[in-house]
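Please read the structure below before turning to the comments.
With one protein chain withheld, the remaining protein chains of the complex are depicted in position.
Let's turn to chain A:
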Amino acid sequence: MHAPPTARRYRPPAPLGGRRRATGSPAGRNARAWAFLAPALIIIGLFVVWPMVSALRLSFMDASGFGREEFIGLENYLTVFTDPDVRDAVLNTLWYTVLFTPTAVIAALALALLLNSPRMPFRSFFRTALFVPFVVSFAVAAFAWSYLIDPQVGLLNHWLRGMGIQLGNVLEDPDLAMPAVVLVAVWKLFGFYFVIFLAGLQDIPASLYEAARMDGAGPWARLRSVTLPMLSNTMAFVLVFAMIAALQAFDQIYVMTGGGPYGHTQTLVMEIYESGFRKLDIGFASALSYVLLIATLLLSLVQFLFFGRKEKDLSS
């Protein structure tokens, strides 16, 4: 006679990787967690939070970073919104953003699509090569580029002359200086966006393409109806990053044009630098930094909301 099957007590499966019992009192566990977090917290606190708090305080002061300080309330912020130099810098920064963001993003996306194709020869080589500029220091890249486009000794000018094109002194040309500094930023930064797009592309399930192909979708239709919608999260991320990079444009401008010719490449961060370190008006520079920070936050938020909505449309 068989013993009736006893209902074994159900035991939930152990979570993957097993489960360690937390040891010690809750207070001790908390202390240990803090100890592990401490190095990061100290670094962030010291180099991010403290400067931000201190800049916020300075933004309400007439201060130069040393010597006497005087509380002046919102005066620095009022100046930010009335100063013609700031207005010019805002316009220049917007122009820079309009030139930089689409160029960098489209270049990165196009190359990512190209190098995602398994038929592309030397894929790994090209992928690495395209990422290399991102590793180079911005100042070094800017220095190299100013030599390349130098009207007297520049290689680029030499080649273009061979083709009958006279570029002239690009960095002293009020119309060309901005495109030139944008070009350097695109060259330097698009490799990063390219790698992110590549990762995004590899996350798209092949089955979607198969299904699309069975539905008779050509390459263009597959790009529009499968690739781009599936990339929209990646796209949002890249766009926000590219836009932040554009709003913070400084390094290559400082090296190549110093804001010139006559202020045509004077971006907001250049203006902040000049107010703070040339005119020693750290209070005003801090206020301008905060306005830029808030503007950047708002713009990023709008972009995320926009792309988040698109994502929702897609899933419904």
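Brief remarks follow.
Definition applied: a residue touches a chain if its C-beta (ideal position, glycine included) is under 8 Å from a C-beta of that chain, and two chains touch if they have at least 3 such contacts; residues count from 1.
One rule holds for everything that comes next: contacts and distances are computed from a predicted model.
Its record in UniProt calls the unshown chain "Carbohydrate ABC transporter substrate-binding protein, CUT1 family", which is the match among "Mono/diheme cytochrome c family protein", "Aspartyl/glutamyl-tRNA(Asn/Gln) amidotransferase subunit C", "Oligopeptide transport system permease protein OppB" or "Carbohydrate ABC transporter substrate-binding protein, CUT1 family". Contact with the undisplayed chain is limited, among A:Phe36, A:Phe66 or A:Trp220, to A:Phe66.
Contact with the chain that does not appear here is found for just one residue of A:Val136, A:Leu280 or A:Leu299, A:Leu280. The residue touching the chain not shown here, chosen from A:Trp187, A:Phe237 or A:Tyr254, is A:Tyr254.
Although one chain is hidden here, its contacts on chain A can still be listed: residues 64-68, 84-85, 139, 143, 146, 168-169, 171-173, 254-258, 260-263, 274, 276-280, 282.
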